[in-house]
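What you see is the complex with one protein chain gone and the rest in place.
Now for chain A:
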Amino acid sequence: MSLRDLRSFVLPLLLFGAVLPARAEGLAVAGKLTYGTAATFAPFEFVQNGTLTGFDIDLAQAVAGKMGVQADAVNMEFGGLIPALQGGRIDLINSAMYLSPEREQAVEFVPYMTIDNMVLVRAEGASAITGYDLSLCGKRIAVTLGGIEERDAHVADRTCRDAGRPPLTVLAYPTAQDTALNLLQGRADGAFTSRFGAAVLEAQVPGGYRVVGTPFGENARIGFAIRKGDGELHARLQQALDRLHGDGTFDRLLRKWHLEADRLPGGTGEAARVVHPVWDGLAYIGDFVVSAPFLRGAGMTMLLTVASLVLGSFVGVLAALGQLGRAGRFLRGPIFLYLWLFRGTPVLLQIVFVYNVLPLLGVRLPALTSAIVALSLNEGAYMAEIVRSGLDAVRPGQRQAALALGMSPVSVFRHVVAPQAFRVVLPMLGNQVIGMLKTSSLVSVIAVQELLLVADQAASANFRYLEALSAAALYYLAFTTLFMLLQYRLERYVSPRRRSDNGRGWLRHLLPAGGDVR
């Protein structure tokens, strides 16, 4: 998924970051401590009723209080956190991030907690897995991608191989929720998760999970991550943490979130698996659909789609026309480079690049602007090709005939070539609109609160995955339908051939049609 794409360029990005001095900012000047968090990891950070909450969130508040600054959270995908830190988008990462040698090459940690993991199985039925031991051999184990559990799983795998037993199948998922969900759905035989994560799961999905064996990997630590060499911030964070330990605030927060060191999940496995009745689920979908976060998310998705399409079309027309005529001789090279770059790299890379790399070069755009810029430039590259194909499709005779009537070249383009090209590209434009609607979900990686991110976060609070995603799907389908109908009306409007087939085509138009384009 998205994370895998991300990883392929996080490394070069980090090298990049090492060459250019990262700009430390905000803190002293603005009196603000901006932290990034991926709120899909209860009880550390998650979204409940549209609000960011959890141990880390409270801790950041308290730390900022001691430092005499204001804490400001930016909620994004886990994979986007380190690039955002490198790009100077945030002052620190506060997302229960494990210290790992790989990460320590890129960032500096201020650890604040030791955390251990447990083996989780389905409560239902018997499991051959007895704990973090050789009973894991040959089993499918779900872990969170890039988490310490992933490393533990590979260690267990090697142990099995060394003992001559069948290897583990390690299934790495983007978030802790995905890991838990895949265990519940039977795609994995067991899962590794933090002890506290296990406790949360047992509370939220009664009768769903059971822990087996004892905690392992006690020396894994989590901490704040800051840019390397940000010594002043390191010292101030450490000082604030020390003071929170001193006055008992830290222990109070641990108790509030049930993170006491000696607490163990008390799984019995006896409780019947809770099955949500269908009508209950529908009610949840309805609630999600009309909830404020979903409405805002849907609005954001629509805004991203429309803004990027309008700007992208503009860029595309310029890029297509720029290649024509006398000026084209000089512009063709740069335009080719643009098309080559933006058609040849993943959109996700372009989004992260604009948001996290441009700041290193001195161009610092807000998240939403970055998203629209990246999507528009990407769209423009495809639009340029579409516009060009539209212009090519206008028969040369049409232009000749218009010129022969004494029309000026500008009039010829405006009244003859452009309308005919538009008619040709309209079906392709429709595809672009619908594609953009869905592509816009990628900008969650830079913390733009679009529909899919909202749904993901809503689900993370209460495990109503099916319902939250269904609610998002309803919005996407509604938008898609709207755009398809608009396209249909427009096609009928501009095309005399279609105008004469009185209204019987609209249903067929909603269905995927191949050879219908003329």
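Following the convention adopted for this analysis, a residue touches a chain if its C-beta (ideal position, glycine included) is under 8 Å from a C-beta of that chain, and two chains touch if they have at least 3 such contacts; residues count from 1.
Everything below uses one rule, namely that contacts and distances are computed from a predicted model.
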Candidate names "Formate dehydrogenase", "Menaquinol:cytochrome c reductase cytochrome b subunit", "Aspartyl/glutamyl-tRNA(Asn/Gln) amidotransferase subunit B" or "Amino acid ABC transporter ATP-binding protein"; UniProt protein name, chain not shown: "Amino acid ABC transporter ATP-binding protein"
Touching the absent chain when the full complex is considered, from A:R195, A:R423, A:R464 or A:R492: A:R423
Contacting the left-out chain in the complete assembly, out of A:R187, A:R332, A:H415 or A:R489: A:H415
Listed residues A:M407, A:I434, A:L466 or A:M484, member touching the removed chain: A:M407
Residues from chain A at the interface with the omitted partner, ascending: 395, 397-398, 400-408, 411, 415-416, 419-420, 423, 494-497
